[in-house]
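What you see is the complex with one protein chain gone and the rest in place.
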Amino acid sequence: MTKLWGGRFKKKTHPLVEKFTSSIVYDYKLAKYDVLGSIAHAKMLGKCKIILAKDSAKIVQGLKSILGQIEKGKFAFDKGVEDIHSNIQNILGKKIGKVAEKLHTARSRNDQVATDLRMYAKEEIKNQKSKIKNLQLALVNFAKKNIEVVIPGFTHLQHAQPVSLAHHLLAYVEMLERDKARLSDTYKRCDVLPLGSGALSGTSLPIDRNYLAKALGFAAVSANSIDAVSDRDFVLEILANVSILSMHLSRMAEDLILWMSPEFGLLELDDAFCTGSSLMPQKKNPDVLELVRANAGASYGNLISLLVTMKGLPLSYNRDMQLDKLPLFSSLEDLNGCLEVLSASIESAQINKNQALILSSDELLCATDLAEYLVKKGVAFKEAHNIMGKIVSYALGKQKFLSEIPLGQWKKFSACFEKDIYKLLDSETCVSAKKSSGGTSPQQVKKQLQNWKKRLR
Amino acid sequence: MTKLWGGRFKKKTHPLVEKFTSSIVYDYKLAKYDVLGSIAHAKMLGKCKIILAKDSAKIVQGLKSILGQIEKGKFAFDKGVEDIHSNIQNILGKKIGKVAEKLHTARSRNDQVATDLRMYAKEEIKNQKSKIKNLQLALVNFAKKNIEVVIPGFTHLQHAQPVSLAHHLLAYVEMLERDKARLSDTYKRCDVLPLGSGALSGTSLPIDRNYLAKALGFAAVSANSIDAVSDRDFVLEILANVSILSMHLSRMAEDLILWMSPEFGLLELDDAFCTGSSLMPQKKNPDVLELVRANAGASYGNLISLLVTMKGLPLSYNRDMQLDKLPLFSSLEDLNGCLEVLSASIESAQINKNQALILSSDELLCATDLAEYLVKKGVAFKEAHNIMGKIVSYALGKQKFLSEIPLGQWKKFSACFEKDIYKLLDSETCVSAKKSSGGTSPQQVKKQLQNWKKRLR
Amino acid sequence: MTKLWGGRFKKKTHPLVEKFTSSIVYDYKLAKYDVLGSIAHAKMLGKCKIILAKDSAKIVQGLKSILGQIEKGKFAFDKGVEDIHSNIQNILGKKIGKVAEKLHTARSRNDQVATDLRMYAKEEIKNQKSKIKNLQLALVNFAKKNIEVVIPGFTHLQHAQPVSLAHHLLAYVEMLERDKARLSDTYKRCDVLPLGSGALSGTSLPIDRNYLAKALGFAAVSANSIDAVSDRDFVLEILANVSILSMHLSRMAEDLILWMSPEFGLLELDDAFCTGSSLMPQKKNPDVLELVRANAGASYGNLISLLVTMKGLPLSYNRDMQLDKLPLFSSLEDLNGCLEVLSASIESAQINKNQALILSSDELLCATDLAEYLVKKGVAFKEAHNIMGKIVSYALGKQKFLSEIPLGQWKKFSACFEKDIYKLLDSETCVSAKKSSGGTSPQQVKKQLQNWKKRLR
Partner (left out) sequence: MTKLWGGRFKKKTHPLVEKFTSSIVYDYKLAKYDVLGSIAHAKMLGKCKIILAKDSAKIVQGLKSILGQIEKGKFAFDKGVEDIHSNIQNILGKKIGKVAEKLHTARSRNDQVATDLRMYAKEEIKNQKSKIKNLQLALVNFAKKNIEVVIPGFTHLQHAQPVSLAHHLLAYVEMLERDKARLSDTYKRCDVLPLGSGALSGTSLPIDRNYLAKALGFAAVSANSIDAVSDRDFVLEILANVSILSMHLSRMAEDLILWMSPEFGLLELDDAFCTGSSLMPQKKNPDVLELVRANAGASYGNLISLLVTMKGLPLSYNRDMQLDKLPLFSSLEDLNGCLEVLSASIESAQINKNQALILSSDELLCATDLAEYLVKKGVAFKEAHNIMGKIVSYALGKQKFLSEIPLGQWKKFSACFEKDIYKLLDSETCVSAKKSSGGTSPQQVKKQLQNWKKRLR
């Protein structure tokens, strides 16, 4: 009694086919949701008098006992049985006997697995959102601890303008907030119950789908049975969200890896978060960050994998759709690992403040402020830009710092320059001047930090 | 005066570099948004007294004249000028003289292009949603015209249970509704103004970003200038949404192509929507549907393209991000074409009702209803399934239709069978019985149709 | 003694990091190659007098004992130890004591793992090529068994021209032959030994890399140590080859699924190669073929995954590259399963010859031959095409078969038509006429079959 079908077949399934079509090695992860779904289903069958009340009660009791085993990690999956649904059905049969055969009434594995997967997705979205929040908190705390640190801001990996380190870190907090928002939007679309759609057409038995939705905590029931069993949009949305999120993490990892290079020297991770080399005794490597960066590849791959699988499939359910689970499970487990280890790594990290000072003392970082100085004196920006470009060129040619150029020389480029320009050749001054909304001035950054403090509570 | 930079450079840009870095061949599509953004920006500069009121007015006037040219399709792009921003700046200079040099104050191309792209994205989302709605309407109308048609429902491309054609079509309407919902969610995240973030750090000039947001119809201003210029999430979201949508369209196309094959023979497209062969005189091919199906490839490719480009980029802006535009433009234009041509194709299509009758007369489609018949008589479903499996096997072995098997023979499989089973061997009867919520019974399908009629108004 | 590094670290690795960076759960698959590589390495170290001969001998002996365990499936991997290299090093230490510490001399895990992976790749390429050949043989045998069967040839899933079933099947044999050729080309690039490149720069110890290459069966040693440890081209090539191959299999699966649909009815798979439904008792589903089709998604995903991971990595080795293994292992194992199960499925399949006759009796399939008939009489092809198009249109309008149109009517379209046209309205005749090289005539197809018989010996 290992299969949920077979009456019309005259031959046993070929062993190669058994192995090739089996999904139990990964769909065992749905065990909890499968049992919960079955409990609700059995109750509904009883309530709607599709099966006898006492049969319903027996089934529910048997399933609860299985649930207990699953929760204790003591459920023994039989890898010889094709999927989690058949596994549980079999064990139920062993526990409660022939009445177990009444459970799979008015239900197909098509609507059953879609239900399991949505329950899993909903729980995982909540879990991941909480992990993202932890990472945001780690970033906010790291920003607070280093509130006064100024670093060179980069565009094109060239020195652009000085920025507050906290401001840089909060850029990631913004990205992560969008990631949570995307997951919340997806959650709404997960929160629709397919159970009761049968194989594709609904059922002739008098089921109560609203009861099921309520029992299983779904906000709504699906409106079209064909769509309900054919739809994996919610999985694709999660995979897309995780891809964008993993891209954010890859950027964060890249920044941190750069900062840890001897040439930048801005960041030190704790020994406990680095690894060494089997050949080179001096090495202390940011392997964790590299694996976080690399994980973008795996998550993009999972997204493409399911998009391709779904491409061009006729309605309704096709077995191809079994390949939705591995990408989903793999992307979410990898993400979970990345978020945890990144949060802990950042909590352990130290900024090399002295090096931050050295790097941000590059006076060219202030060239834009000097152009804006000219604008305030009435020079058209384009001209101001041109003047400053020429001064930079002059300084580079003479191998001088801007502060080493005497005022008289400045005035040759523009009569508007006065003594006060020298004060502008300072990163902290430049940072302080960026008072525009969303800018990098301490005033703005503190506002952002307070805002996050509230939002991440 | 063709570049927005250059003062510090001692050599002219190499022609290979000019060509390689140029984006005007595609970013000219942003012209309208670029000018609208500049008009708001110039007004704000005047209002905030960063430039003189009269200069602001002159610039605005010049830009409005350019806008007029663009809207009339008469703006002459200069392909020798690297991008749309420089193009417009140059023309403005020619129109209004030196005062044009004041426009690009307190602004970088980094925040400017992000603003342009968001304006484009917002308008396109509205456009595509309306096109999706048209396709939904075409499907709903097609469903209504063929409300009585029953076809075999398929799982695994094998006959499963009979379904209403309208029900099948409405499955696509459901998918498309989710597509619109996803675009609406993305719209919220497009609706945040980056302008005023400068190159990456904000500005030392006293700008008013809320004024800009209001003038340009944005719901909010971005909170972090580094994030604002580094963020392309909104583009990725659109590309992911279009990928899922194009997957839906590929499935619809696949169904229709199958239905048009001589073997299915269910659907006829109008001659005006088919093409022929240069060699085979009899051919009438569904090229339109094939190209719609194929388009999934292009849209997935565009999604992957930008995901890859963004992977591992350090903050903040990097030139890599210029490669966000081609995928976005291409995915949206392709989608627009697919939606238009599919809507029109479906409006022109005819169902071969006679063939629908023939195909759905396969009595095996009713096997499940007979199992549920047994369940209503108290047989456990698993046993009922097994009984019916054996009967099917018997019928196939004898090469008989189920209706050809005498009752006595049925009773050998289960004593519960009575004369009324023969009435169940009818697709329409089976369809009518699926009264469960979301099921394929006429009653449920009419409810769905009414619901869509309201929602798509 | 669980790590190959650690001297400079003052803290233990954080448990989260241990778990996150561990690769033993998948790289245990390299165990055999790792030991074989180490045996050759130890011998070389002894031969070059970098370690004592007796130490070399002891190490080799220890490793051989480990190899024996691995081959018997009795090697106990310790999941607490980060990778396969450290696992084996540890066990070796337990077996032979302190002398084991001399093995990892003049070697880094960077060149070691690259070597292991290349050895694995070489063996797997041989294995897969043999599996591909089996599938080719299954197709050739199936073709031979049904040598006389004519089916409609399709373009655009519309009837195009009649073709020999064997010719259709041999199209797949051609594709598979290219797949083998690609793998052979890739093999050449796998066959280069990185061992001896150290971490990235080579070594100051007097090693003999040619000895290693010979001992391990590599055709050459790598020429540049930095490239040697940074290169994963060979993995990407395999993943690309598998992607193209899985695309071929997806097309074959699609054809077979179509042929198995009741509407086509051309193909019957054995019960042992099909599965059923938990709800619908009559179902016999081609799940195997659907999973083969779906597998294209997984293989494309794996390809993209590693392409993304490698994108933008600076030289030389980065930990990101650890994520090369899962995609490679997964793509090759999936492929292996697909090839095996497809071969066996095809061996079990039956063509419904009667249905082939019915479907290919569509006279429109012969329209092109009639146009070519006119060409032989001197009509320009374009005109001939047009004439036949009009006749088809006429026949469809009258709802007549072409053979029902009297000669007089044909002559109204072209005076060149004579009585012999009616003989051309026959699929077998049309097939026989395609005597052009590579065409579908029995003569050509038999030539192809003979050719394959020889090549696949």
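The letters A, B and C name the chains in turn, as written, and every chain counts its residues from 1.
Keep this in mind: a contact is a pair of C-beta atoms (placed from the backbone, for glycine too) under 8 Å apart; a residue touches a chain by one contact, two chains touch by 3 or more.
Just so it is clear, the model here is predicted, and its values are computed rather than measured.
When the omitted chain is restored, the residue from C:78, C:148 or C:185 that touches it is C:185.
Although one chain is not drawn, the whole complex shows that of C:196, C:276, C:337 or C:442 it is C:196 that touches it.
Of the options A:56, A:136 or A:155, the residue whose C-beta touches the omitted chain is A:155.
If you put the hidden chain back, the residue from A:56, A:164, A:201 or A:368 that touches it is A:368. Although one chain is not displayed, chain A still touches it through residues 152, 154-161, 257-258, 260-265, 276-287, 290, 304, 307-308, 311-312, 359, 362, 364-365, 367-368, 370-371, 385-389, 391-392.
Hidden from this view is one chain, which touches chain C at 4-10, 50, 98-99, 101-102, 104-106, 110, 153-157, 160-163, 167-168, 170-175, 178, 181-182, 185, 188-189, 196-207, 209-210, 221-231, 233, 236-237, 240, 243-244, 247, 250-251, 253-255, 258, 293, 296-297, 300, 303-304, 307-308, 310-319, 368-369, 372, 375-376, 380-383, 385-390, 392-393, 396, 430-431, 433-441, 444, 448, 451.
Although one chain is hidden here, its contacts on chain B can still be listed: residues 3-14, 16-17, 19-21, 85, 104, 107-110, 198-199, 270-288, 290-291, 293-298, 300-310, 318-323, 326-327, 337-338, 340-341, 344, 348.
Just so we're on the same page, only the chains that are shown with their structure count from here on.
If you average the CA atoms of chain A and of chain C, the two centres end up 32 Å from each other. Here the spacing of chain A and chain B, counted between their Cα centres, is 23 Å.
In chain A, the residues that touch at least two other chains are 4-10, 104, 110, 198-199, 293, 296-297, 300, 303-304, 307-308, 310, 318-319.
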